[in-house]
Structure formats: C-alpha cells, structure tokens
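Pasting a structure below so you can have a look.
Missing here: one protein chain of the complex. Every other protein chain is in place.
Going in written order, the chains are labelled A, B, C, D and E, and every chain counts its residues from 1.
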Amino acid sequence: MRNDPDLIREIEQFLYREARLLDERRFDDWLALFTDDVRYWMASRSNRYPKSSKAIAILDPARYVEDDVTGADELAVMDETKETLAARIARLATGMAWAEDPPSRTRHFVANVEVEPGEADAELKVYSNFIVYRSRAESEEDFYVGARQDVLRREGGAWKIARRRLVLDQNVLSAKNVSIFF
Amino acid sequence: MRNDPDLIREIEQFLYREARLLDERRFDDWLALFTDDVRYWMASRSNRYPKSSKAIAILDPARYVEDDVTGADELAVMDETKETLAARIARLATGMAWAEDPPSRTRHFVANVEVEPGEADAELKVYSNFIVYRSRAESEEDFYVGARQDVLRREGGAWKIARRRLVLDQNVLSAKNVSIFF
Amino acid sequence: MRNDPDLIREIEQFLYREARLLDERRFDDWLALFTDDVRYWMASRSNRYPKSSKAIAILDPARYVEDDVTGADELAVMDETKETLAARIARLATGMAWAEDPPSRTRHFVANVEVEPGEADAELKVYSNFIVYRSRAESEEDFYVGARQDVLRREGGAWKIARRRLVLDQNVLSAKNVSIFF
Amino acid sequence: MNIDMNRLVDSERGLLDRRIFIEPEIYEEEQRRIFARCWLFLCHDSQIPRPGDFVTTYMGEDPVLVVRDTGGAVGAFLNVCRHRGNRLCRADSGNAASFTCAYHGWTYGNDGRLTGVPYLKEAYHNELQRERWGLVPVAQLDNYKGLWFATFDAEAPPLSDSLGEMAWYIDTFVDRREGGVEILATHKWAMPCNWKFPAENFGGDAYHVHWSHFSAVTTGFSVGSTATPASANRAVSPGLGHGLICIGGDGYGDPPMPEIQAYERDIRPEVQARLGPRAALVNPIVGTVFPNFSLLRGTSRTLRVWHPRGPDKTEIWSWVFADKAAPPEVKEAVRLAGVRGFSPAGTFEQDDMDNWQECTRTCRGVAARQMPVNTQMGLGRERFDPALGAWTSDYGFSESNHREFYRRWAELMGTADA
Amino acid sequence: MNIDMNRLVDSERGLLDRRIFIEPEIYEEEQRRIFARCWLFLCHDSQIPRPGDFVTTYMGEDPVLVVRDTGGAVGAFLNVCRHRGNRLCRADSGNAASFTCAYHGWTYGNDGRLTGVPYLKEAYHNELQRERWGLVPVAQLDNYKGLWFATFDAEAPPLSDSLGEMAWYIDTFVDRREGGVEILATHKWAMPCNWKFPAENFGGDAYHVHWSHFSAVTTGFSVGSTATPASANRAVSPGLGHGLICIGGDGYGDPPMPEIQAYERDIRPEVQARLGPRAALVNPIVGTVFPNFSLLRGTSRTLRVWHPRGPDKTEIWSWVFADKAAPPEVKEAVRLAGVRGFSPAGTFEQDDMDNWQECTRTCRGVAARQMPVNTQMGLGRERFDPALGAWTSDYGFSESNHREFYRRWAELMGTADA
Partner (left out) sequence: MNIDMNRLVDSERGLLDRRIFIEPEIYEEEQRRIFARCWLFLCHDSQIPRPGDFVTTYMGEDPVLVVRDTGGAVGAFLNVCRHRGNRLCRADSGNAASFTCAYHGWTYGNDGRLTGVPYLKEAYHNELQRERWGLVPVAQLDNYKGLWFATFDAEAPPLSDSLGEMAWYIDTFVDRREGGVEILATHKWAMPCNWKFPAENFGGDAYHVHWSHFSAVTTGFSVGSTATPASANRAVSPGLGHGLICIGGDGYGDPPMPEIQAYERDIRPEVQARLGPRAALVNPIVGTVFPNFSLLRGTSRTLRVWHPRGPDKTEIWSWVFADKAAPPEVKEAVRLAGVRGFSPAGTFEQDDMDNWQECTRTCRGVAARQMPVNTQMGLGRERFDPALGAWTSDYGFSESNHREFYRRWAELMGTADA
C-alpha cells in the first residue's frame, strides 16, 4: 500500500484539492467531501512529565497519565459531526460571523502524506502534516501547525473523509481564535 | 490529467528544481526556465467586506467590488516581463544591490501541486502553494506565504513557465522588502 | 533518475516515515535508519560579502572566502557519528535531559524531494528542504528551516541514510537550543 | 506614577479614561494593587482529586503550583525555586510526592517543604535553614464549593467576606446538585486585548449577545434564552465589583442539546430546593468574580480565568464543567456544548476576540485615547433588591455591572498597597 | 519628560542628537506634539469618487475613517465606536450608507452621525443623546488639489497657511493638467526604522541616489535625470519643515518608459503654462510635506505616508498616481514604473530599507547614541530665492532641507501641546 505510488498520488491530489477548496472559501464543496457519519476532531497538547522524568517523584504511578494528547477529549477544541460542520458553514454565511468578516486569508499546506490500509475494506488510513497560515486584517498572522490522521472511505466511486483527527502542536494556543477549517 | 501521476511528478520535479536554482542563487539558469513572453505577476490582498456583510449597508451595490485580489493590478508588487526579470538579475550582479548584500538566505517550499489542462494544447495550468523563508543579516526573518498559478508550456522538448501569477497572503506586508524571487 | 516517479515516491515515503518516527519520539527506530558509518552534520550560515560587493575593497583577494557555509566545519552545530547519535538518544532516556523534559512538540515537514544518482552504485543523492516546528512549554515556538542533502544507501534490501548534511538558514540562531533531531 | 489613579474612572457619569486599557504604568500598578491583593481563582477540586495531584497556574503573572499533599491537604505556592528562582514545575498537571528543581536539584515535598538540598552538609555546613527556604505559600488559601481561591495579601479579608453575597450566585453554577461539579475539558489560548474587556463582558454585557453572537444563535448553536430583555433578564451585582447576568427563575438559558434541556427540566425542582427561594426569582447564566474569574452557564458551561499578560495581552484559561451527578450522556453533551460554543473554536467565543482586541488597540491613538469609554446604559436606575441581596438593573440590558466593576477597580487602584 | 526637547537639534551646526530616533518617551511626545497637531495626508479624491465610498487610514497611530457621505460631502472621523471604543470599520475601502459596530451594533451614517442604537428606548430610556455620541470628526479637514488633509488640532492654522509656498510645489505633482491625477495602485508594508529617516530622505536626500540606487540606475530602471548635481539640481525648502529636490525647469527626471518620456515632452508646454513662470525655473521631482507625507515624480510616481508605529517601526502606505488626462498606455507605463521602481519589490526602494533600519538600530548602543548625526552638507550656504519663494541650496547635493526639517521638528517638540 505504501508502495503503491499511484494510490498515494491519488490521495495527495484529493487532499490538495480539498485544501484549495478551503483557501477559496468554497465551504459547501468542501463539506461534500465528508461522509455523513464523519467525526471531525482537533485537540491541543499538554505539558506532562514522562514517567521516567526525575523532575518529580510520582506518588501514584498507577493513575499517572503520560500521553500529552489525552484520548479523553479533555483538550479537544473541535469535535464535530457533519451537522455541526454544516451549521458552522451556515454561520459563516450569515454576514454576521465577525471573526471572519473581513475573511481570514488562509493557505493550507498538506505535507508528508502517508497511506495505510484502513480497518474496513473500502477504507484507507492517511497520515499528513499541516501548516495552515492565516493572515487577517492589516497585519495579523497565525501559523497553525500539526498532524492529521484521516480515514478515507470509498463511496460512490469517490473518496470521502470518514474521520479526521487533528493534533495542533501547541499548549497555550497563540491564535486568538480558530475560526477556520483544517 | 489530475489522474496522470507521472505527469504530476514531472511537473513537481520541475518546480522543485526551479526552487533549488533560486536558493542556490543561480538566477541566470532560473531565468532560462521562462518563455520569452512570460508575465510574472505578484500581488498582495486587501481587506474588503463581502456583499453579505452586515458590518456595512452598501450604498452603491452596483459598483461594489468584493474580490480581495483586484484583477485591476491595483495591488501588484511585481509585474514583470522576461526583460525586466533579466534586468533585476543584472542589478543583483552589480555589487551594489544593497538589499541583497550580504545576500538573503532563502528557502523555497513548493507544496500542493495540482495540474490541469491549459488553454493551449502544449500548455498546462499548474497550481501550487509556497512558503518562502528569508533569513538575513544576524537575526532577520521573513515568511512569504501564498499561492501560485503557473501556465507551463512545452518548448523545445522542455517545460517553460509562460505565466506566473503569485498571490501573497498579506495586506500590510510584514517584510521590509521583496528583494527575492518566487 | 529524476524521471523515475516510483523511485522518487519510494524515497519520499522513506523520508516521511522517518519524520514521523521523530515526531512520535521513536528515536531508537529512527536511529536504525542510519548506516553504521553515517556522518550526520548540521551547520548555520555566516554573513559574507561576495567578492563582487562594492561594500568593501578586498585587500587580500587570494585568501578571501565567499561561501557562507564554510566547508571547514567552522559553523557546524552538530557533527555526529552513529555512536554519538546513539549517546544523544540514550541521554534523552535518562529522565534528566532537561531541555526535553517535558518534551518538545515537534513536527517535521519534508519538502522539495529530488533524487540523483549517488557516487556509489547502491547509493542515491537526495535533496530535500525542511521546516521543523518546535513547540515547547506553554507558549514557546521555534521554526527551524533549511535544506538537507542525504546520501541513501541500499543495505539489506532497505534504504539507509549514509550521510546527512543539514544547512540551517540562520546566522544567529533564534532558538535557545537545538535539542531535537532533523 | 505620573498618573492620578483616582481620576480615571467617573462612575457617576459612567465614563472611563481609555488609558486604563493601554498605559504600561497603569498595568504595573494593577499587578500590585489588584492582582497582588484580591482573591484569585486557582483551580477546581476535581482537577486534583487524589494525594499528589497538582496543577500549575498563575496569579496575575506569578506562576503558582497547586498541589494536594500526601496527607490530602491542598497547598498553593509560588512555582519558583527558592535558590536561584528557577521555575520549579514545568508541567501543566500531574501527580508528585516531590518536585525537584532542574537547575541544582533542590527538592520540595508536595507540602512545599524543602526536603532535599544536595550537599547541604558539605557545601552549606547545615547552615541553610531548610524550614526557612521552603516554597513560598500564598498568603491565604481557601475553598468555596470546590473552587480554590488564593490571595498574596495577608491583610485581605477572608474569602467569604470578599465574595459576600456573590457566594450564593456561585452556588447556582457549581452547587446545584449534591457533589457539585467536575471539570470535563480545558482550553488555553492568548488574546491580544486588555484583561478588563473580557472580565467586564462576562460580568454583565447581555447587550452584545444580540449582535456579536447573533450568527451563532440563528444557526442553532444556542436555543437562546427563554427570557427576553424586557422581561426577566437583569444585570445583578452583589457589590465588591462582582456582577452577573440573570434571567428569571422560571427561565432557561441552556446549551442547545436536547439531553441538556431535558436534564435541566428534570432537575429544576431539586435545584430550586437546594438553592432556596431566591432561585425562584433569578437564574444566573453568566458572571464575573472580581477581578478576573468568570462563570458561564448559558449556551456553554465554563469556568475561566483572564490571566493578564501585559496591557494588551490576556490568556484565557477555560474549563468546561458539569454537575458531577449528571448522567454520562448529559456530561458528554455539556462537553460538546463547551467545545462548540466557548473555546478557541467556539462559534460564540470566536466572535468576541476582535472586539476586545480593537477596543484595546484603538487606545494607542493619542486622539482616540482622549475619548471616554461609555458605560451609561441604565445609569442611575439600578436598585438594591433585598430579595436578591444585590443591585439590579432596571432592564435586561444595562451597564450597571460595568460601572460597579470599574468603581471597585478605581477603589483598589486609588489605595496604594502596603 | 526627563529629556529637554530643546537641546536635541542643533540647526546652527547641523547636528542631531540620536536619541530622537530611539527613545520611547520622545516618540510618545512626537505623537502629541507633532502628529496630533500637524496637517496629515489622508487620501486622494480619486480613491473615494462616489457617495458612500470610504477608505480607512491612520493619523499617527489613530485609526481614521474617510468617507464621502450620501450627499457627496467628505468627512474624516476617528474609526472608533463611541460606545466601548471598538474599531468601527475593518475594511481598507469600500462603499457604505452606514457602518455598524461588530460589538453591540451601534450604527453610524456615512456622515458620522449615530443613527442606530439598539434598545435606545428600552435600555437607554432615550437618555443617550445620539447627537453627542456620533463619530469624532477630525478638528479640521481640507482638500488641496484632490489631496485630503486633516488635523486633530482645532487651533492649527488653516491648511493653506500650513502648506504655504509648498502648495505650488505640490501642484507640480498633482495639478499639472486639467483633472489633476488619479490613483492607480496601492502598496502597504512595514519597515523596521524610525519614521523620520524616510521623511528626511524624500525631503531632500539627492545625495544618496548616486550610491544607494546606482545599481538600479545602471541596469535600466531609470534613465536618470538630465540634470547634473553641478547644474540644475537644487534642494528647495519653502519653509515650515517642507522640502523638495528640484531639477532645472528644462530638465527631465521621469520613469524610463518611452511612452512616459514622449508624453512628458508633449505636455511640457501645457504644463509650464498651467504652472506659471516658476515652472521654467524648477522641476520638482521628490519632496516631503512635513511631517510624514511625501511625493515622488522621478523614476516612479507615488504619494506616500510614513505612518509611525513606534520608535523603530514605520509603515509605508504608498500610492502610484498618474495624470487623469494621460492616455491609457501612459497610465499603464506609470503603473509599471511604480511597481518596478518604488514598491516593496521596487528596484530602487528595496535598497533604502536596510539603511533606514540600521540608522535606527545603531541608536540602541549607549556609545553610538552619543554620536551626533551629521547634516552639515552645504551648511550656511542656503539662500532664499524670491523667484522660488523658497530657500535653495547652493548645489544639487545639500542637507539644507534636512536642517529645515529638524528645525521645524524641534520647534514643535519644544512647545507643549495645549
């Protein structure tokens, strides 16, 4: 699979096109790329000492959590269904979504795309890294950097995103808001 | 076309090599990649309320321009022919092009390459995103971020750049100057 | 070679996977990707007037060095063997490598991959550009940007990194330390 | 100081001098006269349930370590090593019997005592009195209904006096049911604004919802409130700078999820019984405990601190909370309501940022700086309501709480610290 | 202030104290004593030709909204909502009958009047006097030949007095032909330098061209000037801090494009007739209207403002302009000359940046700060030329205009604002 150049290329092109739809603010077309049962999830990361750290002597090792992206959703900043994504897009169309009025200038960079077999037959597990540059107003700049794990599913002869897991590589987010999509 | 992996690869390699020529300051070799009739154009972006915005009540909707990259060249920061590109390169060779003396340290990142048929037979329309990092003097840093639309034309068995349209995703440019190429 | 799409793809996938091992802090697996005789070298860059510059009148042209990445290792910040890389990894495992405790959040972007024949038969010369984002503690951010030249060698049916030359595009490094790998 | 602190706020006329949002020297004074003297929120009990559990936070710009010791007692200390002043603990949270400084290895127990000094005998000849060089505790530490508060001022009145009648209003957020609440999610991010804008906003700015957040309301991210400004909405201030927005006791202002709506209707009798007769009169949905701790129940349920980071920079540390006694599906709904409504990506919260940023940035202009800020809505019409134990506005939209917030601010800024 | 403002500039000896380029307190005083008192350029008429057209800009660091109202009258206002001080309009330009604040929805007409206050009756009981809370207009607004200027100082002399004889020199840029000029392109970017370096440079630094810009001149980006320093070039100052570089009336200093060269030769008689006899004596190619508005005609044709953004930061807002009466191909040539010569990527302009940046940054050093800046070129040799109504240098290269610029700067800095 990771040795099928044409499939990897196909997936890359799919993700590049998806990114361009976002940068062109074609949000409805973008939404159509997701399956109806998609879970779209993004979280930030915490600062935790590994168990091996000598900075602390752990009192209660049994309960100690080492992972800095808690699976328990504790740091999720987005946790969306297709419905809530649609509602977010509808909100942007009201003419009163002030965080995006005037709109952000975004540029999505999709990198390091890797493809693996998915759990289901018609599915793929796709890794990629992202840099999303957001420029706003006169001089505001944000770089959103992190990794994605997508599950792509073949539906009606086309690929759709059945799950998107985004990890944003920050603890205290430097951007004043996350009013864009990834 | 977007399903021809080998062509996309070929174009990617062409663009990567072009980027390396710039980072190695091999400007004459770089110039040779352009057709004689090339238009090389870069613009920044403005802050405009969309017509749907309730931040203003538009008095004269008929004349209202929504697009934030005016087609009218109003925000162009470069609008070059092969001759003026050549003159810019000649200028860098005078030993008195102070903005580049000592030279900038640049690194060009070409990403999200997409290929579509061009208007003419021997032409391709190529989309890509760019991050150009510029480091200068002791501690100066700039990130130039945006999108490119190239028209590539087959000439004498090789690809040449027949048109380059660059959009820089900023309003007030954060860099003190644009003394490099993209 | 630069026209063999499948080979380029194979190398890209190798480099993407390598990057992911680093971001997942699987340092032992990462180390296994290097040949035993690897030289892993990274340097910063200086500010030098080219000989053509009229900012100075060179007194002693014969001795004048123009190159801003001295071959003489004068600006190397890492110059490692497999043994010292292993020792660095061992150090990170002591629980007292304070610069990485709590660990940095890194994200490696590998871009503009080009492949050329190597000097030896079983070798390839691989160019790539990198952006490594490092997020630390609550709000610390660093962007490490530069270029890589790798020598990949076929060993036991797999590619290994036999030489890595990294150029960091800065003069005075903006990061307080380089406690990560590239 | 070149600036007369007593001339900056005109509560009678509802006018504010815009320098209070931008002048570095005023910001520095705020650190001394407000953040070093007021009771500040640290964390919720549920974040450190077991012995050794700790979180790190800030009081103003001072790094603070809150830790439950091996015996189960909670302590709060400057997160600063007493030796050369290195930050002691660099993790957000965790569990520890002791903390060791990365510089020279001084070790402190989870009770703050200095337990280990390498070479104490050989290098210090045992002359360093460890008992005198333990972590510096806050001057006063107290817990109200699971909320930990502390102050650096030993002279400050006790927490109960500093909260006053606000205590009951806090109950309506965190003590509605047996067991109180628990934290479900954490969000931290930076805003380019002065800390007072979000604090005043959560303390009483019902007025901005109809415009700033109309897009989220109309696209289903809130069912809105059953109350109307004309009817039951009120700005309520128990004094001391604290303020809340309340709807009527019979009103609802909850997140849109059906699970939550149903849950709220089910528990309403229990809650009103627990909170007492006043709960039949008012239903607080958002408020600010002076100076920088806010509680929200409408649309999303979050506790948050507005950490000052300079005149024009603030960090939001926000926590989604739910009744501990709520069923899992309700807790999950509450978590999602928080993530989707009030978080960096919250459909409500994202639209507040530019406003607070630009209210701050325009203060840079020398001409703009001379324009007073207007907080005159309902000026002079607030009345003290004995039943509520608080001043209440005459109408659902009012800036009576803003005036109280800045009156208190000026009171503290006008009196130098010891 | 700890600094004696009157000791910083020594016009007699042509020496400047370098602290004026780096000290924050001097910068703050400049905001009060210069930017809050002088007439500042806002925009050109052609940017807002029709009713409702608006642009946003700055006066110093104050955000300003310039808008043509429905009746066709132009107004300039602080771009700041009177309620809580939010920035009102966030667009660069556009067209509007009214502007609504994103925070609470106050609405202002394109004439600045406060037309809408949500819940004015219910929440404000109609006690908020809308007529008193409209947008704050500039103290004085005036137009000279299509150029809009404003000042925050009601006591400032009228624009005509503040321009004085500079008015005629401005004509030579923007009123050479019937219909004046129009804007073809806009460029905005940030420079890490003190605002006075570009202002003094455009006001009279002919001397740097031969070295800073030699590379652009020799590679065809300019045909250079037909004048030589020895002959017709002069630094000319009509006083009040204004200054220009002029070549002889018979000289040319135009962009390299043949279309432009031919056009200039064609219109020369018409232009000289329109400008009068003085145009036979001098041909201004670049100048600065004190404090921060510059006009350029040589090589490229741009108007630009140097917006101060701190002691060591400046924003350039630059506009390429052409005679409205010029044929399309000439306008296109002028646009390209601007883009290629004076823009962020301009082959001339890009080489100015490091110089201004480093002139500023070296002031940080305590030793370097004690070295005076030298503006002695042609010291004492400037003469008043009645025919030009201005002081003129004895030679094409001179720092006479620099001395006048800083003399005026010191004059204003030496007198406290009201």
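Before moving on, here are some points about what is shown:
By definition in this document, contacts are C-beta pairs under 8 Å (C-beta built on N, C-alpha and C of every residue); 3 or more make two chains touch, one makes a residue touch a chain.
None of the values given here were measured: they were computed from a predicted structure.
One chain is not depicted; across the entire complex it touches B, C, D, E.
Screening E:T172, E:T186 or E:S212 against the full complex identifies E:S212 as the residue touching the chain left out. Residues of subunit E in touch with the missing chain: 18, 21, 197, 207-208, 210-212, 229-230, 351, 354-355, 358-359, 361-368, 371, 373-379, 381, 395-398.
On the side of subunit C, the interface with the absent chain consists of residues 42, 44, 46-49, 54-60, 63-64, 73-80, 84, 87-88, 90-91, 94-99, 137, 171-179, using the contact rule stated above. Not every partner is drawn; the one left out touches subunit D at residues 31-32, 35-36, 58-63, 78-80, 82-87, 90, 102-105, 118-119, 122-125, 127-128, 133, 136, 152.
Criterion: only the chains that are shown with their structure count from here on.
Hopping across touching chains, the smallest step count from subunit A to subunit D is 1. More inter-chain C-beta contacts link the pair B-E than the other of B-E and A-C. Computed from the mean C-alpha positions, the centre of subunit C lies at a distance of 48 Å from the centre of subunit E. With centres defined as mean CA coordinates, subunit C is found 27 Å away from subunit A. For the pair subunit C and subunit D, the distance between C-alpha centroids works out to 46 Å. In subunit E, the residues that touch at least two other chains are 90-91, 100, 102, 188, 190. Shared interface positions of subunit C, i.e. residues touching 2 or more other chains, are given as 5, 9, 98, 101-102, 109, 111, 131, 137-139, 143.
Under the touch rule stated earlier, the contacting chain pairs are A-B, A-C, A-D, A-E, B-C, B-E, C-D, D-E.
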